[in-house]
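Of the protein chains in this complex, one is absent; all others appear in place.
Going in written order, the chains are labelled A, B and C, and every chain counts its residues from 1.
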Amino acid sequence: MENKKRKKWNGYLAAGLFMTGLAVFLGILGYFWTPYSTTAMSAAEKFTAPSMHHIFGTDNFGRDIFSRVMQGLGTTLVISTSVVLFSAVAGVLLGAFTGYFGGILDEILMRITDAVNGFPSILLTLVIISLLGKGRQNVIIALGIVFIPSFVRIVRGEFLRLRDADYIKRARLMGVGRLRILFIHILPNIFSVLLVSVMIGFNNAILAESGMSYLGIGVQAPDASLGMMLSDAQGYLQTAPWYALFPGLAIVWIVLGFSLLGEGIRKWDGSRAE
Amino acid sequence: MKVEQQKDSKQKKIVQIEDLSVSFDGMEVVKHVNIEVNSGEIVGIVGESGSGKSITSLTLMGLLSKQAQVTSGKIIVDGEVLREADRPFDERLYRRFQGSRMSMIFQEPMTSLNPTKKAGVQVDEIVRLHTDLEKEKRYEKVLETFQAVGLKDAKKVYDSYPHQLSGGMRQRVMIAMAVILHPDLIIADEPTTALDVTIQTQIVELLKDINKSEQNAMLFITHDLNLARRICHKVVVMKDGVVVEADETEKIFMHPKEAYTRNLIEAVPSRLKPRISVKKESNTKVLTVKDLSVYYEDRTNSIFKKKEKQYAVEHVSFDVYEGESLGLVGESGCGKTSLSKAILGMQEHMSGEVSCHVSRPQMIFQDPYSSLNPSKTIGWLLMEPLRAAGILDKKCAMSKADRKAAAYDMLARVGMDEKYFHRLPSELSGGQRQRISIAQALITNPGFIIADEPVSALDVTIQAQIMELLQKLQEEMNLSYLFISHDINVVYHMCDRIMVMKDGRMIEIGETEDIFHDPKEAYTKSLLV
Amino acid sequence: MKFLIKKICTLIMTLFLVSVAAFLAFQVIPGDVVRSILGTEATPEREAQLREELGLDKPPVERYISWADDVLHGDFGVSYRYSKNMNEMMPVKELIGDKLPVTLYLAVLSFVMIVLVSIPLGVLWAKCGSRFLDAVFGVLTQVTMAVPSFFLGILVTYLCGIVLKWFVPGGYISYQENMTGFLAYLLFPAISIALPKIAMTARFLRNSMLTEMKLDYVRTAYSKGCSKNQVMFGHVLKNAMMPVITFLGMMIAEILAGSIVVEQVFALPGIGRLLISSVGTRDLPVVEILILYITFVVIFVYFIVDILYRVIDPRIRKSE
Partner (left out) sequence: DGTGESSEDTSSKEQNVQETEISEGPVYGGSVVVGIQQDIDSLDPHKATAAGTKEILFNVFEGLVKPDENGNLICAVASDYSISDDGLVYTFTLRDGVKFHNGNDVTCEDVKYSLERAAGLLDGTPLVATLQTIQSVDILDDKTVQVTVDTPNTELIYSFVTAIIPAGSGEDAEANPVGTGPFSFVSYTPQEGIVLAKNENYWQEGLPYLDEVDFKIVGSADTALLELQGGSIDIYAYLTDSQANELKDSFNVISSPSNVVQALFLNNDYEPLSDVKVRQAICYALDKDMVNEFVAGGNGTLISSAMLPTLKYYYEDLNDLYGTSANVEKAKELLTEAGYADGFDLAIAVPSVYEFHMQTAEVVVEQLKAVGINATIDAVEWNTWLEDVYTNREYQATISGITCSDLTPGYLLNRFQTDSKKNFVNFKSTEYDELWKATQATQDAAEKAADYKKLQTILADEAASAFIQVPANTTAFNKNLAGYKFYPIYVQDMSTVYFVK
């Protein structure tokens, strides 16, 4: 009986945890220690191919790419985490109120969401960045704003659905306060949906951040970010293909990790329901 | 209600299920089952939920999912061995039988049809697959069959999508699909459970007629013993995958050999077992409803037109007295739920007067699965109403320890063990959930409770338990009920007075016995069939 | 009818909001087009003259209103930045008309690729019973989905362009010159856009089909004696396609956004690059129209999806 209810471990979860775990570990480690300095330049070591000393090789300033990838992972993770947190919290608040109460507020918000959705996101970030200036916080704010609508949509839909669930009707009959209904009665039930969209949001944030860095509106040098390294490396595709390869693979690694984790969680959660 | 046995000399064996066992992941859910069906015969399989009825019939039909394995026995249809334990599933062989020589009517008329194909086309497909008829011929044949199963406007039905048809019509389409090729065997897996009483009767009569005229074999699966008694020649009683008893219908009903069968028969709420009245003489009203109307604003109209009011409840007046159960019956869509929502103040548009003389009346919902917050433990669910009441009314405020004690107490009163306190709703069975749902409604001592079809979703056996519990609690706590159901037998069993609704209007109200034995309205009579 | 009116109102509302937002954004972001055109060396008189020529000396509200008025009358204005071969600035219409085909072809090509590849793939995947193949498909699509399009672009450039020499990176051929050459060149950028989306769509379709296959009507179909293929193609596919259509609609919006980056990687003169460079040069008339255009396309696509939905799914058709 108890056994049957235990959540089932699955391959997706294991692979996802391993991949994100490693990325997060390297990212955090990169804040405190890297094999080489991430900024120290050395003319002698310019563009050395991957070897025992520099497993990912070195870049145009002779900096160790592995160390920079570590740092880049950190930057990327910090940004995507903050973006997702920011947009998820805002999305939950907005989505909860509009979904549950509906009305004119809902109508207005949905129109704005539509507009933001229709607006090319890269452009929106471009405009926000032009307004706020570059730099890490502003990237977070810009992406955060861009990501809010998707969360609002999901959360709103769920609240709209659960608003009429029998157990919520009951809570209303009991005289439970509105805020308590919103956040104590309903919210925990959309947790798994939220979790999956957070995972997807994570991926999109990572991709968007690297995309922004690639277009030169992301974080600023000498802060290493994976997208920025990739964009820098594009000029040296022939001389030093590894310069583009490893940051790119790092992005793939971490995005894949989160996808697998999301999939794994979905399955894990699903096995409970059975 | 005896069904005359067809004593036909031409009777032959259509289905022989011999020693059939089916298992999922090594777990046997059907164990050594033997069933025989002859042509012209309706054999019923009855048994509580999960007893393996559907699995048996699906195996027979060759529709078992991949995870399932036939571990022993064989299935013979029309003399041909379709399935044997140690032979792999032969898809081709089965396809020769499926549709043309045996067909199946499923439980859910709502979902068993492809939602994006026209009803006619779906019936046409089966003819197309198994005959060489031309298009026009097929069209005619489908229309004919539609008419035969009582779909009057056959052409319109042909071009309708399933969602445009009512439940009864859909089930008729399914039946048309099943009979169009005159198969030797028809399996009907709970074909009426999802339908209204009135429609239920029609469908059952239809199946009976078909059986009579076509002289085919029919396997009729149901958990409703009354129904089985009405239609079947023979009955097979199943429990936990095992055939407990199999015999001629009347024999089973009159002289059940097994205790289980006896239980099953007794659990049936029948008018043979009227309510033991718990009503105390009292004239204190707990609820007064005067001239209540409820309407919805029709959303389908364009912005240019004025919104139209659609009345779900019209001019209904009644009272509920302390300690009594008032039953409310009526077919689906007659406004029962709308009325109860209006009483509880959950209805947007209403007119008339509702005065409730007890504080915070509560409601028990039909579906035990959706009426408990799935992310909270049972304990939390029971304590929450007390907490809310405490905030609303300082007098009721309780300490956390007190709330906990009250919750444990309530748990015990609905007959559940303490160990469930920390469980999640998903870890309970349907019956247990409904108990918790009742406990949650009762814990604040509301005095008046609306129970909206609280047992419709449950098994017969569990139904009986829950009804018993409701009566017990009523006695203990001096409760009043407004008890809603579409099943008049259930109401008979539970209520002191009965109110009958049709199309939003109250057509009759009176003492239970009066209504039953001397119904004034024709509609009420039709409910009593 | 009501549906249509509502959609059109929403569209107008959104376009209005978007245009105001873009206009406002340009008022607040630093830098203006005059300085961008004249650089560091111009005389103040020349700056003032240019400002007047461009009408930038008027108050913003007046400028917006007159711009909006022009647009409503079908006049999309002229670029601040690009001049034309005649004695005037480049009309935005022509400028965009020039770049649009590139992006359009790119989008269409990628979209066609996505549809042509992902749908059979998804069906095949849903059909395949083998656990091994299932796992292979699963891993393959997960990995493909994780590759950002610009990285894919770089990889494609490196592999197909530099190593294999299948195409000349940056050797864009104008569609006016040589249509086949143009399409052949677009093939690689289109692959970069399409590949991850193919994986996504195939996955989505497969999941949708598997969900659909669990439904009761499938069992009904089998009970009629349909073979697996008859069930899959005759019953399941159409119903499973419905969510996929929404998904594909969203995909079009994403392709448009994605092409901004991919145009950058492959140096394609499409509207994505025009947009980025016009934001850079503060060429407001061009940016406004481009944004309106893109927003319009996105909303329009959603609209089409809605319509398609109605056509395919009789349930929705009815309920409205």
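The definition used in the following text is that contacts are C-beta pairs under 8 Å (C-beta built on N, C-alpha and C of every residue); 3 or more make two chains touch, one makes a residue touch a chain.
Keep in mind that this is a model prediction, so the values were computed, not measured.
Peer 1: According to the contact rule at the top, which chains on display are touched by the left-out chain?
Peer 2: Per the contact definition above, the missing chain touches A, C.
Peer 1: With the missing chain put back, one of A:10, A:130, A:225 or A:259 would touch it. Which one?
Peer 2: Touches the omitted chain: A:130.
Peer 1: Could you tell which one of C:23, C:67, C:82 or C:182 touches the chain left off the display?
Peer 2: From the options C:23, C:67, C:82 or C:182, the contact with the absent chain belongs to C:82.
Peer 1: Which one touches the absent chain: A:14, A:40, A:89 or A:179?
Peer 2: Of the candidates A:14, A:40, A:89 or A:179, A:40 is in touch with the missing chain.
Peer 1: Please identify which residue in C:18, C:54, C:71 or C:90 touches the non-displayed chain.
Peer 2: Touching the chain that is not displayed is residue C:90.
Peer 1: Please identify, in ascending order, the residues of chain A that touch the omitted chain?
Peer 2: Output for chain A: 39-41, 43, 46-47, 60-61, 130, 133-135, 216, 220-222, 234-239.
Peer 1: Can you list, in ascending order, the chain C residues touching the missing chain?
Peer 2: The missing chain touches chain C at positions 29-32, 35-46, 49, 79, 81-88, 90, 95, 98-99, 157, 161-162, 168-172, 174, 264, 266-267, 269, 273-274, 277, 280-282.
In this text, only the chains that are shown with their structure count from here on.
Peer 1: Nearest whole angstrom, what separates the Cα centre of chain A from the Cα centre of chain C?
Peer 2: Chain centroid spacing, chain A to chain C, equals 23 Å.
Peer 1: Suppose each chain is reduced to the average of its Cα coordinates; what separation in Å results between chain B and chain C?
Peer 2: Chain centres of chain B and chain C, defined by C-alpha means, are spaced 50 Å apart.
Peer 1: I'd like to verify one number: the distance from the centre of chain A to the centre of chain B, where each centre is the average of its C-alpha atoms, in whole angstrom.
Peer 2: About 47 Å, centre to centre.
Peer 1: Which bits of chain B are touching chain C when the two form their complex?
Peer 2: Going by the criterion above, the answer is residues 61-63, 91, 95-100, 103-104, 106, 108, 111-117, 125-126, 129-130, 161, 163-164, 174, 177, 300, 302-303.
Peer 1: Considering the complex alone, what residue numbers of chain C touch chain B?
Peer 2: Listed in rising order, the residues of chain C that touch chain B are 1-2, 5, 215-217, 219-228, 230, 234-235, 238-239, 312-315, 318, 320.
Peer 1: In the complex of these two chains, what residues of chain A are touching chain C?
Peer 2: 111-112, 114-115, 117-123, 126-127, 130-131, 203, 207, 210-211, 214-215, 227, 230, 233-234, 237-238, 241, 244, 248, 251-253, 255-256, 259-260, 263
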